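With one protein chain held back, the other chains of the complex are shown just where they sit.
Order of writing sets the chain letters: A and B. Residues in each chain are counted from 1.
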Amino acid sequence: MYGRGLRALSISTVVAVAAALTLVFFYAPLEAEQGFLQKIFYLHVPLAIISLCGFVVGGVFAIAYLRTRDSRWDLRSYVTIHMSLIFALATLITGSIWAKGSWGHWWVWSEPTLVSFLIVFLLYATYQPLRFSIEDPERQARYASVFAITAGAFVPANFIAVRLSTQYLHPRVLGSTSNLPGPMALTFLVALGAWTLLFVTLCKYELTAKHARFQLRALRRRLAGEQSRPAPRRRSAAPEPGAGPAKLGARVAGGGASS
Amino acid sequence: MSAQRESHAPGLAVPALPVAEAQAPAVPLWTAVGALLRKELRVELRTLESVPGMSLFALSTFVVFHFALNRTSVEGDLATGVLWVTLLFAALLGVNRLFVADAEEGGLDGFLMAPVDRTALLVAKQLTLLCYLVVLELVAVPAFALLLSVPFAHALPDLLLVLLLADLGIAVVGTLVAALAVQTRARDLLGPLLGLPLLVPVVIGAARATSPLLVAGHSGGPGARWLAMLALYDLIFGLIAYAVFDFLLED
Partner (left out) sequence: MAAVEVEQLARHYGEREALAGVSLSLAEGQTLAVLGPNGAGKTTLLRILASLLRPHAGDVRVLGERLPEDSWRVRGRVGLLAHEPMLYRSLSAEENLRFHARLHGVGPERVTELLAALSLSERAREPLRTYSRGMVQRVAIARTVLHEPELLLLDEPYANLDPAALELVAPMIGAQSGRTRVLCSHDPAGALAEADVVLGLRGGLVAVQGAAAEVSVAELEDLYR
């Protein structure tokens, strides 16, 4: 179920990223003030937008889990948040590089987006430790979902709060996308699309990998005998797809394995 | 989500057994909140596990600030920073302990089996934390004025308003964080780690509102936009806590 469409996605991602990079380096004009470094804008801003949306979507998946108790939603929530955290870290790094290049400092408190990102990053960095420190898998999924919903609602609230409190030295970069000249706007949109595809593809890879690993483990157990205890494995913060042994048995048996 | 919420509907039960009272009478929400709150405060009065610790911590922190900043008096932004950082960290101490007594003494099961809306527990714990914060501030704020010679006597009503709104936010989010953290193995660490980022908007609103008040000769109230921001935060997270709390209780 998870592996479907992976190849098509990967190919379109590679194509989109290639297109975006081409546009960024050969088509988009050099910006007068900031020069070549400004091109990091086509990476930094889309990363920011995608990771924020990813966090909120992770919260939505968590709501779906709490309503349906289907652990596949929990897995989706986990993967989305995990990937958004990585993209958020990338946002912070690219933002820092950009700040150093433009304003001479590795960190600027005057850029509210960057500051909000730091806070959101610190919050979501606790997601995996939270999951890891709850042993009961069902409770882990439930508590992680509550966290994802609360944190997802927090993201917009935090952004507004930080924006209100910051005095900016420079015109807002994010707000200025509407004033972008044609070629820059086009490049930006293509880049946004490309990185979004990348995000989705990476998420799908992770989902597929986890699901495959779990099915493999279940198969091994069935081969070893119904009543045998599962071999102790390294604990991880990631959830287990599949609601439990009974459901899994049906799925595996449906593949034709003799029981 | 409404399918998951467990609430009363006393009139709907069909008597299953031919006895006078087929269903235990539903206990009203505020009776339950009252009973829970009394129990919480009584346990705290007997064990003194939270409030004295929080207050002492605040006092010690002011002393540390005196040495760290090398000042005998502070005002304006500096005073605001010292006050809110101290109050926040003292509050987190209380948050850490909020559900510990229940987790250790198995007290929640008794509540979970009672014919009571589970929201009562959320409200009672929030009110408990709010009480702790109020007592903390009754000790810490005068101490703050004394130890660090902060001028605010003239702005006291405004300061109280800011404290109240901020306390509500800390109580709401703190209870949620406490409930999340208590079931984990690293609860003392995860409480602050979860709570601090979530409470940043409260710090922003409270600090921006307090700062002009802590300047000698100040006139005019705290910025209305900051008070509005605090109130909005309290409302949003109050609603979220109400929506998700039940999921933390069930098994």
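Operating definition for what follows: contacts are C-beta pairs under 8 Å (C-beta built on N, C-alpha and C of every residue); 3 or more make two chains touch, one makes a residue touch a chain.
All values reported here derive from a predicted model rather than from experimental measurement.
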item: Interface partners of the hidden chain - shown chains only, full complex considered; value: A, B
item: Among B:31, B:60, B:73 or B:149, residue touching the chain not depicted; value: B:31
item: Contact residue for the chain not shown (choose from B:52, B:115 or B:142); value: B:115
item: Omitted-chain contact residue, chosen from B:43, B:59 or B:161; value: B:43
item: Contact footprint on chain B, counting only the chain that is left out; value: 6-9, 13, 16-17, 19, 23-27, 31-32, 34-36, 38-39, 42-43, 46-47, 101, 105-107, 109-116, 250-251
item: For chain A, residues in touch with the removed chain; value: 136-138, 221, 227, 229-230, 240, 243-246
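To be clear about the criterion, only the chains that are shown with their structure count from here on.
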item: Chain B-facing residues of chain A, complex; value: 63, 66-67, 119-120, 122-123, 126, 129-130, 133-135, 138-139, 142-143, 145-147, 149-151, 153-154, 157-158, 161-162, 164-165
item: Footprint of chain A on chain B - complex, ascending; value: 1, 3-4, 176, 180, 183-186, 190, 193-194, 196-198, 200-201, 204-205, 208, 225, 229, 233, 236-237, 240-241, 243-244, 247-248, 250-251
